[in-house]
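Okay, so here's the structure we're looking at.
As you look at this complex, bear in mind that one protein chain is not there, while each of the others sits in place.
Up next, chain A:
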Amino acid sequence: MAASILRRSLLAPRCRAGDVAALHSGPSRRRAQAPGPIASGRRMGKSPAGERSVAPWVAVVGLEIHAQISSNSKLFSGSQVQFAAPPNSLVSFFDASLPGTLPALNRRCVEAAVMTGLALNCSINKKSLFDRKHYFYADLPAGYQITQQRLPVAVNGSLSYSLCVGGKKNQMVTRTVRIKQIQLEQDSGKSLHDDTRSQTLIDLNRAGVGLMEVVMEPDMSSGEEAAAAVRELQLILQTLGSSQAIMAEGQLRVDANVSVHHPGEALGVRTEVKNINSARFLARAIDYEIQRQIKELENGGTVINETRAFDYKLGCTIPMRDKEGKQDYRFMPEPNLPPLILCDNKSLPANTNHQHVVNIDWIRERLPDLPSVRRVKLVEQYGILPEHSFTLLNEDGLMEFFENVVRQTQMNPKKVIGWILNVMLGYLKQHNLTVQESPVSSLFLADLLNLLERGTISSSAAKQVLEELWKAEGKTPLQIVEEKKLELIQDQQELEQICQAVVEGHQEEVMEIKKGNPKVLNKLIGLVQRTTRGRADPVLVKQILEKRLSQ
């Protein structure tokens, strides 16, 4: 199985959409426990020219994540930060790099960076320095970007994330990736390429917006792990409020550095994959790049240290134009900015207002609960499984929905979670809606579950009601139940009469059961259900029938 996938991928030189699925599922199926080696070799059929290596390949993936800081104004100037605005309307003279302008650092951005550093277990540098990184591009009007290369704000942290492994994806493991540093830097403007008129249109609304660059050590070895780590970081940033981290709006940009090597040997040449704008594409892009490099090396070629872009339509990475080899950025200290000094409770001078200086301990006290802590609390409070709490937090707004339902219903949370994760989430995914767009409110779902819990309706009837509710015609669950007459028959007498009628009408089946074929009982139950149009409680019906037949 693995061999045929390899053969297909090796013999197909151009990437096709169908191959991507094979390429993506290949490694994860072959690997029993990640991060295991990707087995190559043992190919049947003809192999292309090149050595027949049986040694496993190990991929090394490192990420550089740029998160746009959620603030009112930009990092060094007082212009507004807004996603969609008329071009060049949110630009100050400093952002346009007109001569004679100077940067003035935004305190909110420093606080956001410190919060993120504390949440990722980093040590915060009390003194950090700003540098200039020089390169020429039309969307960088100054010709340099102010960043922190020598001494960033936070260093040496860690990020723990969970992912599902195993054949059926039901085993959750926790991995950790080390954070090398978190630094503050400026964003560049936006360029729109107009190839018909051979020009580029520059919009500087985004130039100068504060970014947090999170540099991770290359501890990951697959696209899946990278996607899980990015998702966890996204949740942390959204919980802290330091960034809204919406990848679709470009507030979270990920660049992946991918290389492959044999375990025990030196690290291979790495390539950088840019232009990934969703978490789904991240996993695919990295996996494609790993396979491409393995293929290249097995065919006797070499991997060039280059920058590649991910084309999501074709599902493959292509070399980027306009990137000339290895850049020399000529880093120099930013002369207009003295060192950034942060204090904590010990070094805080007396009589200073907390608004003039950034106090690390003050921020640490006010950190909200991180996602990992919230998951543990959910498990403790409601008795649900860790996998469930993972899914709850993963979907935007699902946890609040779940808690609202639990609050308004008498049903056990362990049963509610089944309804939420299996039924509701299934419907939402089917119709491609977010939790906020759900046509069924938490109140209605709670009412429905109450009806079910009290025994007013059966579980299959409940599913019918939910389907009706999904149409969002404004009817409450009770109204739908009454309209469609879905209530369970409460009257014992009526049920016994119906069972009696069925038993009398089907004497052959009764004979079969008495002979010792109990499965025919199900047919009788089915007949009762048909007569009552699904309004009989199957357990009760079975009891009555068995009592009748044993007489």
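Methods note: a contact is a pair of C-beta atoms (placed from the backbone, for glycine too) under 8 Å apart; a residue touches a chain by one contact, two chains touch by 3 or more; residues count from 1.
FYI, contacts and distances are computed from a predicted model.
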Undepicted complex member, UniProt protein name, chosen from "Protein phosphatase 1 regulatory subunit 19", "Glutamyl-tRNA(Gln) amidotransferase subunit C, mitochondrial", "Glucosidase 2 subunit beta" or "Sodium/hydrogen exchanger": "Glutamyl-tRNA(Gln) amidotransferase subunit C, mitochondrial"
Of A:265, A:328, A:491 or A:508, the one touching the omitted chain in the full complex: A:328
Full-complex contact with the absent chain, from A:66, A:108 or A:178: A:108
Listed residues A:129, A:215, A:370 or A:443, member touching the removed chain: A:129
Among A:142, A:159 or A:202, residue touching the chain not depicted: A:202
Residue of A:100, A:474 or A:516 touching the missing chain in the full complex: A:100
Those residues of chain A which, in the complete complex, touch the missing chain: 71-73, 77-80, 86-94, 96, 98, 100-102, 104-110, 129, 134, 136-138, 191-195, 198-204, 321-322, 324, 328, 330, 333, 335-341, 349-352, 355-358
